[in-house]
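Please read through the structure below; I'll follow up with questions.
All protein chains but one are shown in place.
Chain nomenclature is as follows: A, B and C, assigned in order of appearance, with residue numbering initiated at 1 for each chain independently.
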Amino acid sequence: MEILIQQLVNSLSVASVTILIGMGITLIFGLAGIVNFAHGEFLMIGGIATWFFVGMGLNFFVALVLAMVVVGALGFVAERGLFRFTLDRPMNGFIMSIGLSVILQHVVVRVFDEFQKSTPDPLNTVWVVGDVHIIAMRAVVVAITAVVVAITYFGISRSRYGLALRASVADQSTAELMGIPVRRYVTGVFVYGSILAGLGGALMIGLFPITPFVGSVIITRGFVVSLMGGLGNVNGAVLAGLVLGLVDGFSAGYGYPEWTDAYSLVIMIVILVVRPQGLLGGTLGPKAS
Amino acid sequence: MTLLTVEHLYTAYGAVKVNHNVSMTVGEGEIVTIIGPNGAGKSTILRAISGLLKPKQGAITFDGRNVTGLAADRMAGLGVVMAPEGRKIFADLTVRENLKLGAYARKDQSGVDADIELMESYFDILATKRDAKGGTLSGGQQQMLAIARGLMARPRILILDEPSLGLAPVMVKEVRSVVAAVRDKFNAAVLLVEQNASLALAVSERGYLLQHGQIVASGPIEELRESSLMRELYFGEQSAQAGE
Amino acid sequence: MAALEINGLRKAFGGVIALGGVDLSIPDDRITGVVGPNGSGKTTLFNVITGVYPPTGGSITWHGEDISGRAPHQIARKGLVRTFQQAMSFPGLPVKENVQIALERGGRQLRGGEPRWHSPEELLDFVGLGGRGNDDAGSMPFGNLRRLGVAVALAANPVLLLLDEPAAGLSDGEASMLADLIIKLPGMGIGVCLIDHHMTFMTALCQRLIVLDFGTKIADGTTQSVLTDPKVMEVYLGGEL
Partner (left out) sequence: MTMEFLNLKMPMVRGGSHAKAGTDPHSPDRRIEQIVFAVALIVLVAALPSLNIGYRFLSIAITTGYTAIALYGLGLQFGQAGIMSVGHAAMLGIGAYTAAMLSNHLGIGFWAALPASIVLAAIAGGLVGLPSLRVSGQHYIIITFCFCALLVICLTNGGSFTGAATGLDVGSIPRVLGINFDKLFNYYYLVLGALAITLATTYAIMNSSYGRTLRAIRENEQLARAIGINVDMHKIGVFMASGAFAGLAGILQVYYLRHISPTLYGAFPSLYLALMVMLGGGRLLYGPLIGAIIVNFLPEVMDLNPVDSRIAYGVALLIVILLLPGGVSSGLLAIYRWVGGLLVRRGSKAGS
């Protein structure tokens, strides 16, 4: 039982990172129609930036906020400088994002090096509840993610901006007729998704070491989660992230860890073929206006 | 007072030219219609006016201000609001959310709430189906919602693109009375595009007859109704001769 | 029995009924017109006949063979070839190649015999696009694009050619040139079934008109009788006019 609870917290902390990345992918796809392949590199840069700022002597959580700012700015530049030119040709945007992911990886290698990097455990505490030992950092990761998910969820389902966002995802030109500045929403969503990736990266390096090549692993998981949930469907991404995190956690703990990645890939192929709009109902991308 | 002026408008989709040298006006509180057969370029004029399509040439003036080429969201903010062809209700959003979206450009929250109530009292169906998804409404109910959603912006001019499209005859009659109410109750001018000539002729004061992207006749609606050009456009030359 | 027999054809998209039980018989030796207001189900009719959508109910029989639910390319190979309102050409390819593809890979003739056209140039001459063979299809003016659409469909060797609004967006001159082209087809052994709104165009071409409204047939007969039918007048102009 104790092991089960510990395993659960561990799985949830890994799932948190997956959820953050999946939410970003799903939001950006829903509105901009681009599957951003470089989103995993955005996360990696979030982690590396955190490592860098911590190395400069900053507190981990200050570094985390700075990393979010850095990656948010990166998202802004990528959207305004690259992806806005391919909005009417999502395939080109997708291929361009592959190029961007190669560039970002190797720029990081160039500036730093290709070896794995880690930060000292930011909390360095183990909470003991009864017989259960919980590593504090893992619990904090789960808590932060829960807060971010809640903010995003309420922002989308309750606020005026969220309503306008949902309308824009459903039908861009009609949304424009309502007076909604859809172009600005596209940029906004791109930046928000990037900030989530930055946060995910920072939390990840708080849990375990990462290399400049972690992005390609994490992007696959992000795709699985966003597709399972339905592209453009944030609630779906959260649910799918939890499911995947648990499956992964338990398969790593009790099953065949070397096949862990294969599960998600097979799940993804099956979903794409059977229900390309996602399990929980999503979109196949914005309608051309 | 002239509210909207279109001068020498040319439009095209890529290499495909649609409108040639279209000039027209809509006065304050006036109901104006553009009639013409399918493919004549009626909707394209509306897309240019509402900002969904950038004109190739020509000028559009609204309330004394040059608005040529302004994006649709800016036009809506100015009070030029279009209920698009095919209604384009947000199918996954509730009726009420659809109405709220119509008022996106407005800042007065209390006014918006009051207007939602006003719409619900005027269109009963919007009150009874308040929390239903827009996609579950019938075609006629969706058309009412589309018009009400447009009115939520408190437009100075409401542009209706084929409001009778795909509606049963009894609903077409209802659209007719709603169009009149847009002007009388909500103080907006109406620019209407219709393929259903009888509806257009019944509600409008003035009209423009469009053929192959050009205006071929215009004037008070009674004159258009009597013109042989009108019959010819809809039934071909033979029938126009037979009818004389 | 006519070449194409349609019985009780129904097509629903979710709750929306696009075709509500249509009975039609269309011969393959003359020009038949289908008219009706926007949203009356004309294009859906073509889409169901040519296999783009499976029918919800009813049957489609082509020369005695039930073809409902077949794949589009199978139906095309039986000599039922259609054109589209929008997607008329292979835009990135030269005009000649557009036609050549259809000549090589297109449908087969039901009645055998010599191919009508031996080269893309011959067919392009026939539709009035001679000398345009090396142009890029996507950059042609609209009128030429419509004619290319007809040429590509003809190259696929139809027995019955289904034309979806071929005159939409054309000028009077272009439309009458297209009409001159279409009117020759029955004499060459190609039947035509035509959707259009352009009434001048339709009355010039068709001896018989079928009128659809709300997915049902409301009139079917000679062009003159249909045009004076009060029900049709109601649909088009409303009762008062």
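List of remarks:
As a convention for this text, contacts are C-beta pairs under 8 Å (C-beta built on N, C-alpha and C of every residue); 3 or more make two chains touch, one makes a residue touch a chain.
Computed from a prediction, not measured in an experiment: that's the story for all the values here.
Touch, as defined at the top, links the missing chain to these shown chains in the whole complex: A, C.
Across the entire complex, the residue among C:91, C:130 or C:173 in touch with the chain not shown is C:91. Seen across the whole complex, the unshown chain contacts chain A at 34-35, 82, 85-86, 88-92, 94-96, 98-103, 105-107, 109-110, 216, 220, 223, 227, 258-259, 261-262, 265-266, 268-269, 272-273, 276, 284-285, 288. Residues 50, 52, 71-73, 76-77, 81-94, 96-97, 100-102, 104-108, 134-136, 138-139, 152-153, 155-156 of chain C touch the missing chain (whole complex, contact as defined above).
One rule holds in what follows: only the chains that are shown with their structure count from here on.
Chain contacts here run in a simple line, from one end chain through to the other with no loop closing. A comparison of C-alpha centroids places B closest to the centre of the full protein.
Each chain gets a centre from the mean of its Cα atoms; for chain B and chain C, those two points are 31 Å apart. For this pair, chain A with chain B, the centres built from the Cα atoms lie 43 Å apart.
The mean-CA centres of chain A and chain C are about 50 angstrom from one another, to the nearest whole unit. Touching two or more other chains at once is no residue of chain B. For chain C, no residue reaches two or more other chains under the stated contact definition.
Residues of chain C that touch chain B in their complex: 16, 37-39, 139-142, 165, 167-169, 171-172, 197-204, 214, 227-228, 236-241. For chain B in complex with chain A, the touching residues are 50-52, 71-73, 76-77, 81-82, 84, 88, 90-93, 97, 100-102, 104-105, 149, 153. Against chain C, the residues of chain B that register as touching in their complex are 15-18, 37-39, 139, 162, 165-166, 168, 195-199, 201-202, 212, 225, 232-239, 242.
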